[in-house]
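As you look at this complex, bear in mind that one protein chain is not there, while each of the others sits in place.
Up next, chain A:
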Amino acid sequence: MRGERRVARPPRRPKGSRGAPLPLLLPAVLGLAFLLVPLIALLLRAPWRGLPEQLTGPGVWEALRLSLICATAATGLSLVLGVPLAWLLARTEFPGRGLVRALVTLPLVLPPVVGGVALLLALGRNGVVGRWLDAWFGITLPFTTAGVVLAETFVAMPFLVISVEGTLRAADPRYEEAATTLGASRFTAFRRVTLPLIGPGIAAGAVLAWARALGEFGATITFAGNFPGRTQTMPLAVYLALQNDPAAAIALSLVLLAVSIAVLAGLRDRWMRAT
C-alpha cells in the first residue's frame, strides 16, 4: 500500500475519454453501497433520544477509556518490536527469511479467536511459557489488562510490520550505506538516517495497528476474558449488550464509529492523500 510514494509518478494519462464504462461503474456503485448502507442503518436506527442516557452510564466510559489505553499501549509495543522486525525482514539476508515473513503476516489471516486460543496455550497460567512466568515471577496474564494489550498487539503488529517493511523496501538503502562508509555504525545509521526517512511509513503503520487494536474482539475475549474496567473493551461491551439490550449496543457502536471516523479524518491530511 505504501511504496508508491518514492516511485516516480507515472506519466499523466490523457484525461479519460469519457466517464467510467457501465460494467465497472455498476459493481463499483453496488460495492460502495454495500460498504456504506450498514453504517447508515446504524445511524438511522440509533436511539437518538435515549442516547445521552445510554452514553453517560459509567460502564460506557470505562470501556471506552480501557479501549483507548489498551489500543495505544498495543501500538507502542508493536512499534518497539515491529519496527526492528520489519528492518530485519527488509534489510538483511538470512536463511528462511521468506518463511519468517509469511509467519509474521499469519495473524492477519488467522481468525482472532484462534489467536486468542494460541495465546492462552502459550502465555496462559498453564501455558508453555506462561507456566514459567507464573512459577518464577508470579505473573499471570489472562484476565488482566496486560493480557488485553498482548492480545491486541498479536493481532495488530503484523499491520505495522508490513507497512514499515514496504516503506523500507521502497527507501533507497544507499543513504544508509553512505552513512556507514562515513563511519556510522549500522545502528546509528538506522537511528539517524533510516528512521527519519521512513517516518511517514511508520506513522501510517502505527495508525493502522491502532485502529485494528481498537476493534479487536475475538483474541481479547478469548485470552483476556471480560471484566468491566479491567478487560472489557468497547467491542466486548457492544457484543454483550446486544444479547439483551440492542439499543445500548447500537449506542456503543456509534461511539466506536465516531472514534474510527475521527481517526480516518485525522489521517487524511497526513498519510491518506493517496498518490
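Methods note: contacts are C-beta pairs under 8 Å (C-beta built on N, C-alpha and C of every residue); 3 or more make two chains touch, one makes a residue touch a chain; residues count from 1.
FYI, contacts and distances are computed from a predicted model.
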item: Name of the absent chain as recorded in UniProt (options "CRISPR-associated exonuclease Cas4", "4Fe-4S ferredoxin", "ABC transporter substrate-binding periplasmic transport" or "AzlD domain-containing protein"); value: "ABC transporter substrate-binding periplasmic transport"
item: Selected residue (touches chain absent from view) among A:162, A:204 or A:221; value: A:221
item: Contacts of chain A with the absent chain, listed as residue ranges; value: 21-23, 120-121, 124-126, 142-143, 221-222, 224-228, 231-232, 236, 239-245
